[in-house]
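With one protein chain held back, the other chains of the complex are shown just where they sit.
Presenting chain A:
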Amino acid sequence: MNAVDGSDHYTKTSDEPPPSLLTIILDTNPHAWALLSPTLPLSAAIANLLVFVNAHLAFNNANRVAIIASHTQRAEFLYPLPAQETSSHTNGSAPQNGFDNDVEMADDGEPTVPPLSDDANHYRPFRLIQTTLLTALTTLLKTTPPSSLTPTTSIAGALTLALTYINKTTLSLSTTTSSTAPNADTTLAAETAPPALNPRILILSVSGDLAHQYIPIMNTIFACQRLSIPIDIAKIAGDTVFLQQASDATRGTYIKLDHPRGLLQYLMMGFLPDQTNRKYLVPPTAVGVDFRAACFCHRKVVDVGFVCSICLSIFCSPPEGAICLTCGTHLQLGEYGGKPVVVARKKKKRKNVEDGKGKDAT
């Protein structure tokens, strides 16, 4: 079609690969990290993560990074922070404190994070991220009241935040396309324009599934699918079916860490290459994915279920009185329970065969 309207030459892309935006969602549930502390304390994990982030930034000058905490009951940006917050923190002595606190948390006592002084040998962008991240994380953990220490994590919120951030960054980078086609559908613009940015999401997950977040999580997964943003999962602890489906649906990488102590190795080997590079590599992916659904009535995992045509709830067996438990609609059972007309004839045939077999045997 482009050949017809002569817009072929607009779609030419430059030779160099687009910069990539790595959005890391860090599950900061204190419970889960406390349980993990003998093998992988949070401070060590953060130190590993920082090395990984630095490696990502070193790949390409224009590469960007965003880190979001999926805390017990809220999701928050750890990096980047809005302008005034960072300025107020860097002016005070907050970063130093933040760093000290973080070291106190390290049970192993391993000084994994290099000191935060104005080191002339420390590349400034690296230091900026380190300072901001540690400060924000300390504030986050400090402001968590004991009452809210539930073993849950708001992964749906964090994913939504990650997506809005990616969307905004992409828009700001491709302003030319958005302004020339003001009325064009946003998705269309995203599809037709050459990608200005290669976004991806990496989730460091330590807690299990949350059934009540099912719909929001699914919504984010479909959004990622539409925008072709892969969701990579580094599963440090716990078990999730949703995240496995998320990475499968978005063509991301799912790695379950058998040895959490080697987090950095997993990150560097499995998650460092971006979308452009992954085409040339063989990514580590799970072979079989469990796609079975959980029924709404008994939470049983079923492979054949009954679906309400109005609200699409899944049941393991037709509900009592044929009334949907979710929306209360009276449902017709359709052909369920009715015998197909062919059955009788088939039985006859089978009988004959069996008879024949029986005769042979006797």
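In the analysis below, a contact is a pair of C-beta atoms (placed from the backbone, for glycine too) under 8 Å apart; a residue touches a chain by one contact, two chains touch by 3 or more; residues count from 1.
Here is the rule we go by: contacts and distances are computed from a predicted model.
Undergrad: The complex lacks one chain in this depiction; which UniProt name from "General transcription and DNA repair factor IIH", "DNA-directed RNA polymerase II subunit RPB11", "Ribonuclease H2 subunit B" or "SufE-like protein, chloroplastic" does that chain carry?
TA: Spelling it out: the chain absent from the display is recorded in UniProt as "General transcription and DNA repair factor IIH".
Undergrad: Write down which of A:Asn61, A:Asn121 or A:Gln332 is the residue touching the left-out chain.
TA: A:Gln332
Undergrad: Which parts of chain A are in contact with the chain that was left out?
TA: 1, 4-5, 31-32, 35-36, 38, 72-77, 80-84, 87-88, 148, 150-152, 154, 156-158, 160-161, 163-165, 167-169, 171, 175, 179, 182-188, 207-208, 210-216, 218-223, 226-227, 237-239, 245, 249, 287-294, 302-312, 314-315, 318, 322, 324, 329-334, 336
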